[in-house]
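Let me give you the structure first, and then I'll get to my questions.
Of the protein chains in this complex, all but one are displayed in their positions.
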Amino acid sequence: MTELTLVQAVNRGLRVALSSDPDVLILGEDVGVNGGVFRATEGLQKEFGPERVIDTPLSETGIIGTAIGMALYGLKPVAEIQFMDFIYPAFDQIVSELAKMRYRSGGQYPCHVVVRAPYGGGIRGGLYHSQSTEAYFAHTAGLKVVIPSNPADAKGLLLTAIHDEDPVIFLEPKRIYRSLTGEVADGDYRVPFGKANVVVEGTDVSLFAYGAMVPPTVEAAQALLSEGISAEVVDLRTLVPLDEKAILASVEKTGRAVVVHEAARFCGFGGELSAILAEKAFYSLKAPIARVTGYDTPFPYALENSYLPNPARIAHAARAAARTQ
Amino acid sequence: MTELTLVQAVNRGLRVALSSDPDVLILGEDVGVNGGVFRATEGLQKEFGPERVIDTPLSETGIIGTAIGMALYGLKPVAEIQFMDFIYPAFDQIVSELAKMRYRSGGQYPCHVVVRAPYGGGIRGGLYHSQSTEAYFAHTAGLKVVIPSNPADAKGLLLTAIHDEDPVIFLEPKRIYRSLTGEVADGDYRVPFGKANVVVEGTDVSLFAYGAMVPPTVEAAQALLSEGISAEVVDLRTLVPLDEKAILASVEKTGRAVVVHEAARFCGFGGELSAILAEKAFYSLKAPIARVTGYDTPFPYALENSYLPNPARIAHAARAAARTQ
Amino acid sequence: MAKAATSKTGSQGSADSFPEDRIVEIYRTEVLARVMDERCLTLQRQGRIGFYVPLAGQEAAQIGSGYALDPSDWIFPAYRELGLALVRGIRAKSLIDQFIGNSADLTKGRQMPNHYAFREQRFVSASSPIGTQITQAVGAAMAAKKRQDPIVTITFFGDGATSSNDFHAGLNFAGVFAAPTIFFCQNNGWAISLPREKQTLSPTLAGKADAYGLPGVVVDGNDVRAVYRAVREARARAIAGDGPTLIEAQVYRFGPHSTSDDPSRYRPEEAVRKAREHDPVLLLQSELIRNRILTKDSDSKIWEELKAEVARAIEAAENTPAVEPLSFFDDVFAQPTPTLEEQRASFDQLLREGVLRP
Partner (left out) sequence: MAKAATSKTGSQGSADSFPEDRIVEIYRTEVLARVMDERCLTLQRQGRIGFYVPLAGQEAAQIGSGYALDPSDWIFPAYRELGLALVRGIRAKSLIDQFIGNSADLTKGRQMPNHYAFREQRFVSASSPIGTQITQAVGAAMAAKKRQDPIVTITFFGDGATSSNDFHAGLNFAGVFAAPTIFFCQNNGWAISLPREKQTLSPTLAGKADAYGLPGVVVDGNDVRAVYRAVREARARAIAGDGPTLIEAQVYRFGPHSTSDDPSRYRPEEAVRKAREHDPVLLLQSELIRNRILTKDSDSKIWEELKAEVARAIEAAENTPAVEPLSFFDDVFAQPTPTLEEQRASFDQLLREGVLRP
């Protein structure tokens, strides 16, 4: 066990994978000599060489297109997109090719690429270094979507991703890359996909969150406790596959749900969660389902703290739900 | 008034716009000499010349990027993407640039481009000539998303789109391009954005649909009527802006909702509708909210009729909702 | 520019000579492609298949390059590469199974006609979006190089695809990483209705290779030997570690873009007539007859034989059962997610309750 930040845990995960499997390689912009703009790949090129930790030209189209070719050939490429905001030049390769390759070839061509990208706000990044567009990917059949919220999960989910058989969009909450640390087991271990984590148990209201929204949601739950409201916090961990069972179990217990994400609300992932609950937990619900999310504007710079959900907003919504009989 | 197909109505709408406003122009692949692969731009290059109806090289990046530049300069470009499935090479320009231009420039640079694209299944188009990914665009702050379901709306909404001040993603249901006709007024007229259309009034259950899903939903309502179930059919017309008022009014009346779309279910537009209802019509709801949608697979070829919602599936879900007390 | 590029090519690469001993086999393959093309256009008109993309005019380009490859090389095709599939030994029946989308179709009825995938023959899954295979071919080549496998990847695309994002990224990456890839552009003069001259101002497409520091070669795509040699040279260079080559095979698309297209809207029949004077299949036919390698009779026999073979393949494919009604839920992931399992079960129940018919 070592006390690590989230980005260090990612780095360790990559290192374990590179060490144990010669088919694993990393490619992206500035991932080699520079060690990644967030240092996620620090030291890896030195250790594993420029053939396995590849600095590419400035083209996300090229990064994902070539990663797909490598995967078809049998390697296990881990592609880094410098910021999630810059994934769009590769969107065609991701949604038209990567997501559909196994399906369209009748299962002949599995195509296992891990696409890592830091996502989310809170680092004064403005419109183009802050976005959370996980809903685009969650809506795309054929992609798995993973968002860890702490160092131990980051490493364990990343190792699961790298050894999975399907394409994985692995989104890293850059806001908490360094702002918190946690105990991380050494060596190889796996956190399974499709298993949510009940971070705080509670009985009055269920709060659903993932990635960088987990810490403020836990904080909100703690504040609520002092008011006598027992909130349960469920960290989804993987949006696809989704742990519907855990979600339904929580709401069957509490009867009230608040969905938290920093992405814009309209057509965001929260809509899907609400819809699942409104269909399958209908008879358990005692209050309207609330969403605490980013607003339906592009991501602002100076006022990013107003844009982002925080413990106060989350607690406010949870309180309203909990007080509804 | 003239009896027209939907694609003819689009053609007439474009013609009216080109005739009445010299700033309007059309660009895209095969839109000129060939008149568009669906004939939506038939005859327009002949009438308005190759400077106003422009055949471009094969690059959606180039089509939308240059259209944005034209719009910044003050023109009103209408860009055609040959199939919605091929919009992704332009996704970066659409979500990073078009959607955010007004906002990021503090209102200095409005950027009014209309992006037309045929969407949806039912023409034996397989994975890449069938998709409905309206949710990607509806989730992107700064874009309006319009989907007509009949010839009269197609023309009237298109003219509203071309004279709007914001970027509009205008999705045309190719499956019903020619399969139905309707009376279409001559000349210029506008169907406003943000006003849903109650196509069938009813009291027992609300069916929400748009685009090519409206006809099968109406058919389902008719079938239900013969069983004594009175279904209301609401055609949303524009997903952004959304006519929340009409949606809530309908469910407040019926207490039951079924959302229909052909896009994949997970994180689709239906999730947003469910979420709005689960939050704001919670106390009116008498039954779980059902979604009748495409499945969470890529779009198949041979079995597309199994994939697509049809009157039987819609009626089945509506019946279950209506029978719930 | 193209000249410079061509000379660059000439100076390198140790190509083997054309396999004259296999010329009849090569010709047969071209004829088989032509016969299938004609039959498939008919099948589509009769509603027996839903769609078809013809290749007439591009047989020598495809078959010449196909013969220049090693069976271990990987092919990243577009949607028009039926001739190439035949070189790889893929049977007419397999192709028609795919056109129909029946239970023997290796793409399991999921893709439109012409969007094949034949893993065993290293013929990678084709998709509709233009150009996307180009970067993929580069990535596979980088992978092969990493594993020190002595193979190349080759990717096929059209003149229109040179405007795609993946063309730009693919050639650039291939250059920077010295990937053993061959970029084979079939310039058939048209991207649906857009003529080559309006696709780009560049005098040749091969000349675009310069922008990536790569050699580019123009070849007469109606000359099966010239195509063969160009690909052999490019392959030798790639295998030697000298990196990729862009080949522009100049051909002409005789037929419509696809069965959904009506070329009379944008090009005069006259242009097609002129191009047909250089019909690659007929050129080889008359050469073989002129050189007494074939007689008119033996040639006719070839055509008859292959027509009969195709007719049998069609019959067999049409008698193959349809795909299994629930199969469209498979292969989204290696293992279905709970969400997919639930959707499959609910669909199955709708079938069993008679709400839906398969």
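Chains here go by letter, A, B and C, matching the order in which they are written, and residues are numbered from 1 within each.
Everything that follows uses one rule, which is that contacts are C-beta pairs under 8 Å (C-beta built on N, C-alpha and C of every residue); 3 or more make two chains touch, one makes a residue touch a chain.
Note that the structure is a prediction, hence the values are computed from the model and not measured.
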Going by the stated contact criterion, tell me the shown chains that border the hidden chain.
A, B, C
Of B:G28, B:P89 or B:P173, the residue in touch with the unshown chain:
B:P89
Residue among B:L242, B:A263, B:L308 or B:A322 that touches the chain left out of view
B:L242
Out of C:G207, C:G255, C:P280 or C:P336, which residue would touch the omitted chain in the full complex?
C:G207
Residue in contact with the excluded chain [from A:R124, A:R178 or A:K195]:
A:R124
Considering the whole complex rather than only what is displayed, give the residues of subunit C touching the chain that is not shown.
1, 163, 165, 167-169, 172, 175-176, 198-203, 207-208, 210-214
Using the touch rule from the top, list residues of subunit B that touch the missing partner.
25, 51, 54, 56-57, 59, 61-62, 64-75, 77, 89, 92-93, 96-97, 100-110, 141-142, 144, 164-166, 194, 240-242, 244-245
What residues on subunit A make contact with the chain left out of this view?
29-30, 32-35, 37, 55, 57-59, 61-62, 85-86, 88-89, 124-129, 265-266, 295-298, 300-303, 306-307, 310, 312-313, 316
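Assume only the chains that are shown with their structure count from here on.
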Relative to subunit A, chain with the most remote C-alpha centre:
C
Averaged over CA atoms, how far is the centre of subunit B from the centre of subunit C? Could you give it in whole Å?
35
Give, as an integer number of Å, the spacing between the C-alpha centres of subunit C and subunit A.
39
Averaging C-alpha coordinates per chain, one finds the centres of subunit A and subunit B separated by a number of Å equal to 30
Mind pulling the residue numbers of subunit A that touch at least two other chains?
89, 92, 96, 100, 103-104, 141-142, 240
Touching two or more other chains - residue numbers and ranges from subunit C:
105, 110-111, 115, 127, 129, 165, 332, 337, 339
